[in-house]
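A short worksheet on the structure shown next.
Here's a slice of the assembly, chains where they normally sit.
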Amino acid sequence: MNMRRAFYIGRFQPFHLGHYSIINSIARDVDELVIGIGSAQKSHEPRNPFTAGERVMMIRHALEDADTTHYAIPIEDLQRNAVWVSHIISMTPPFDIVYSNNPLVIQLFREVGIEVRQPPMYHRNNGYSGREIRRRMIANEDWKSLVPPAVADVIEEIDGVGRMKQISKTDID
Amino acid sequence: MNMRRAFYIGRFQPFHLGHYSIINSIARDVDELVIGIGSAQKSHEPRNPFTAGERVMMIRHALEDADTTHYAIPIEDLQRNAVWVSHIISMTPPFDIVYSNNPLVIQLFREVGIEVRQPPMYHRNNGYSGREIRRRMIANEDWKSLVPPAVADVIEEIDGVGRMKQISKTDID
Amino acid sequence: MNMRRAFYIGRFQPFHLGHYSIINSIARDVDELVIGIGSAQKSHEPRNPFTAGERVMMIRHALEDADTTHYAIPIEDLQRNAVWVSHIISMTPPFDIVYSNNPLVIQLFREVGIEVRQPPMYHRNNGYSGREIRRRMIANEDWKSLVPPAVADVIEEIDGVGRMKQISKTDID
């Protein structure tokens, strides 16, 4: 099987149109794509509201019509950067190339000699960032235009906005 | 046994008169009270100076004369919000209702369908907060008036103020 | 979306025709199937030779032509049975029903009120068990007839038999 498989990782809190456009652009270069769902053990936190399972749903539904075969794999944090690449490799189908704009991810893969490419990030100018989407959810501003429709459906089904608002309330002590 | 058992959780760093008044108000509605001592594995930190064992002592001595049966149970953090409720349930006698003002605790229990009530928090106006008490310990201001006398005794016995001051010194690097 | 989604978990060391026939039989009753890859953090052990990523590959390739949508999700052990069901739920798309013949899995899901069905296990009579396959690999006996052809390919690509033999050698001390 002389196919080309790429790895792309994110926290996807939530999966948005920026991720979607990056994946589409990667898909043009490879046969299969492994999507790592980082910090899989985290949820119900202001920066990480959604569970890994909910994020698997978002990704699978958003990419339903994509031509490229993709694998959505939850990856738990190990809190040990020096073994992180091995951890990724053990949890995923083998890949030839990594796409990432995260400086640490780039450094870790390069140190072990794996090729890393940086996908274009034009989309951040347009608010396509998890942080911005989470802020809008709390502020009752429009966030649905920043995610694929299938993701908005998943978030509504689980009342993700209600959860986001509740866990963002401050508590003292 | 047709009894009503409630669950109430806090870090109790330290146990103060605000906690005491909440427990008294809960006690009027239930037969037994399970008191979860959160972040049980933490101690000797500016925000968490006391060990779980020291906090068990504070609670047991402060509630010595209470009529309601109570259980003081240390609960270690799992760092996985999605399994936290199951973790609580596995460590405690079964309960019917949760009392909490913590937004995350409220969300987590409600998502699995357990009733949560919010006890009145009038006391925070009066300085009854762990943060304020820890600040006063370091600043040599009066803190004893904010805790039950039995708690002040426990803290003195272990030289809790000395510990508080020492671990709050800043270190660089 | 009024669809019916089932959950089925195994260690898949390796994925064999017994698993394959169970999945086919489950597929007749549901719309989607979540396949949990248990003990995901284990590999290179006599009972657990393959990594989670290798097992994802086996499953995806073996089910390439299946009609039912399936999700292959690595699940790491938490070593806490009491929170295991919550852990599963947090890592997977939501499901209505569990298929399992593992007595502990059955007990844990039933205690929280989730329906469990036991798929037929006729295949064990025919040697379709991970233990038997691993034994044959070491003994140079035929094992390929017990797994889907795609799984045999994956195992050959990674020299799984060589690994199996090497890690099964005994060491003293």
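In order of appearance the chains are A, B and C, and numbering begins at 1 in each one.
One rule holds for everything that comes next: a contact is a pair of C-beta atoms (placed from the backbone, for glycine too) under 8 Å apart; a residue touches a chain by one contact, two chains touch by 3 or more.
Computed from a predicted model, the values in this text were never measured in an experiment.
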Quick tally, homo complex: 3 in view, grand total of copies 6
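Here, only the chains that are shown with their structure count from here on.
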At the largest C-alpha centroid distance from chain A we find chain B
Expressed in whole Å, how far the mean CA point of chain B lies from that of chain C is 43
Multi-chain contacts in chain C, i.e. residues touching at least two other chains, fall at 89-90
Listed in rising order, chain A residues that touch chain B in their complex are 41-45, 51, 163, 166-173
As the complex stands, chain C meets chain B at residues 78, 80, 82-83, 85-87, 89-90
In the complex, the residues of chain A that touch chain C are 40-41, 43, 51-54, 56-57, 60, 71-74, 76, 89-94
